[in-house]
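Report on the following structure.
All protein chains but one are shown in place.
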Amino acid sequence: MTRTAEELAQYLGVRLEGDPKAEISGVASPERAGKTDLIYVDSHKHLERAAKSKATCMLAARGLRLEGKTSLETDNPKFAFVKSAEWLLPRFEAEATIHGTAILGANVVVGVNVSVGPYVVIEDDVAIGDQTKIDAFCFLGRGARVGQRCRLHPRVTLYSGTRLGDRVELHSGAVIGGDGFGYVFGEGRHWKFPQMGSVEVGSDAEIGCNTTVDRGSLGETRIGQGVKIDNLVQVGHNVQIGDLSVLAAQVGISGSSVLGDYVTVGGQAGMGEHCVIEDRATVGGQSGVLGGKRIRAGETVWGTPARKLEKFKQQYARFGHLEDLADRVRELENAIGERGAGKI
Amino acid sequence: MTRTAEELAQYLGVRLEGDPKAEISGVASPERAGKTDLIYVDSHKHLERAAKSKATCMLAARGLRLEGKTSLETDNPKFAFVKSAEWLLPRFEAEATIHGTAILGANVVVGVNVSVGPYVVIEDDVAIGDQTKIDAFCFLGRGARVGQRCRLHPRVTLYSGTRLGDRVELHSGAVIGGDGFGYVFGEGRHWKFPQMGSVEVGSDAEIGCNTTVDRGSLGETRIGQGVKIDNLVQVGHNVQIGDLSVLAAQVGISGSSVLGDYVTVGGQAGMGEHCVIEDRATVGGQSGVLGGKRIRAGETVWGTPARKLEKFKQQYARFGHLEDLADRVRELENAIGERGAGKI
Partner (left out) sequence: MTRTAEELAQYLGVRLEGDPKAEISGVASPERAGKTDLIYVDSHKHLERAAKSKATCMLAARGLRLEGKTSLETDNPKFAFVKSAEWLLPRFEAEATIHGTAILGANVVVGVNVSVGPYVVIEDDVAIGDQTKIDAFCFLGRGARVGQRCRLHPRVTLYSGTRLGDRVELHSGAVIGGDGFGYVFGEGRHWKFPQMGSVEVGSDAEIGCNTTVDRGSLGETRIGQGVKIDNLVQVGHNVQIGDLSVLAAQVGISGSSVLGDYVTVGGQAGMGEHCVIEDRATVGGQSGVLGGKRIRAGETVWGTPARKLEKFKQQYARFGHLEDLADRVRELENAIGERGAGKI
């Protein structure tokens, strides 16, 4: 949608310098921008890139100006940029078409303006909210529930009974609701613990490509509202993730762990079973939290086994000086030896 | 299937206290159970949850009883629970239908009571055993062989020549038989080593969502009987995994490694090429076994590079006291210094 610089300034609540009627229809990097794309400049070092850009309008940190460009001045140009992007650009086009090759089971309830792509399979008793878009090759198992304005990219699998809130976005290859990994060994083999629970994904959550979220065994796996999960992440059965938490790529959360709100987990980190990660805690990339451990609210932990970041840094620095320490012990031994040979 | 408490007690070989005619048709957690769901209670601390449950029957550890509930007394209620679940609940319904949209190549042999879902593609010369269920979007490459009573969840890929035993369960997104990762560098580029072998998966194996198992290069990759593999695991070319081993999520096994029987590998652990992990060994979560290493039968190893758990614990404890050790060296230096300044 095309807007004017003035309209955008008003939406963002910021001051405009330049032409209030300048048109803005998209966002871009300075190098790729056309005349009506909005760019942002958050420091002096990027000013030259902006100067060379074809863009007419820029979001700029206070004090950054360029001759001939219309500026919207803000304390946080990057944040203003993402806000503007969401305001200018629709997440996707609602098409209100069910492709002729889509297969819908009995008792499927489809809302208004829903788009279902080619070769989608929807089993019985599924419900899909208004303005949701389901791309090619998606599979929605029996009894799944999808909220409004959701987007399922091509080739998403929802096992039976999975429930999604509104505005959830699932990327290609994601599998939600697969069986949890639980066995009891006896009589010479592994017996599968019943995996009969389900998965609930809160509104505004986004889940990356080829990520897997297992169903609860007897209870539920729950992903909170506004949670963002990157690609190739594993979320085990009965895991609970609070609102607005963020999990980077290739993280693994074992069964029955509980993450609070605003938790951040770095890439490739892992958690054993029954961990508790309290609100606003941060687990560093590649860290390993042992099963049953509790990370306190607001703490940052690092390493395997995970410990407080300050402690990790101190130990790691000490580790780096082990060679020195060994040298000092040798010198002490020599000194003692000189004065009392045979003692040690 | 609905059974009586008496029938279940007889199947399990346990003592019944209460109403022998009480009906049991499923299993559940105490909170979710209906009247005819079986629950289990393995310690006093869960007795109150059971007391509040609607369930009529419970599997209970010796000495745990509840007024008004029919009890089946057993040493291991959790194991009795999984046995009961398997006995009461069918793994899946055999439907004996080939969906009209499934595409079958030439010379495909399909057993009795086989169910093939919508948009399944089966290439030439594939054989599928009795009572197997193949869900939507599965791809079975040329010459693949699938045993009896297998379950392929939606969107499983079997590359050509893959062979599955009986009662194998493959979860959504699993890819079995992809090319191994082997190249020889020469004349300025990487030349692909031929990846012409195949994969054989033993009976009763289960493989998780989005897990990948590569075909052998010239020989075979082999997954033993009753092996359980979680989600997002990578099994390289020519790997051999013995019977009843268990691999947790995101584990990576490099090419030509050999795992014995009853091996346990924790989440995110990795093994280099040509490792040997003998029977009943355990590799801890996130551990890394260097290429070519051998872990002895029954050993538990931890860390990267992986070493015996006791050694890891000892070293790690020592690591935690490095600060102390450095302090003690400083004090020794001071003591020596007082008595012989200039010596050190």
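As written, the chain order gives the labels A and B, with residue 1 at the start of each chain.
Quick note on the criterion: a residue touches a chain if its C-beta (ideal position, glycine included) is under 8 Å from a C-beta of that chain, and two chains touch if they have at least 3 such contacts.
If you're wondering where the values come from, they're calculated on a predicted model, not measured in any experiment.
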Residue, one of B:69, B:155, B:228 or B:280, that touches the chain absent here: B:155
Identified contact with the non-displayed chain, of B:236, B:266 or B:285: B:236
Residue numbers in subunit A that touch the chain omitted from display: 27-29, 31-32, 76, 78-79, 81-83, 85-86, 89, 101, 117-119, 135-137, 153-155, 171-173, 204, 206, 208-210, 226, 228, 230-232, 244, 246, 248-250, 267-268, 285-286, 303, 316, 319-320, 322-323, 325-326, 329, 332-333, 336, 340, 343-344
Absent-chain interface as seen on subunit B, which is shown: 103, 119, 121, 137, 139, 141, 155, 157, 159, 173, 175, 178-179, 181, 183-184, 186, 189-194, 196, 210, 212, 214, 218-219, 232, 234, 236, 250, 252, 254, 268, 270, 272, 286, 288, 304-305, 314-315, 318-319, 321-322, 325, 328-329, 331-332, 335-336, 338-339
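One rule holds for everything that comes next: only the chains that are shown with their structure count from here on.
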Centroid spacing, where centroids are CA-atom means, of subunit A and subunit B in whole angstrom: 26
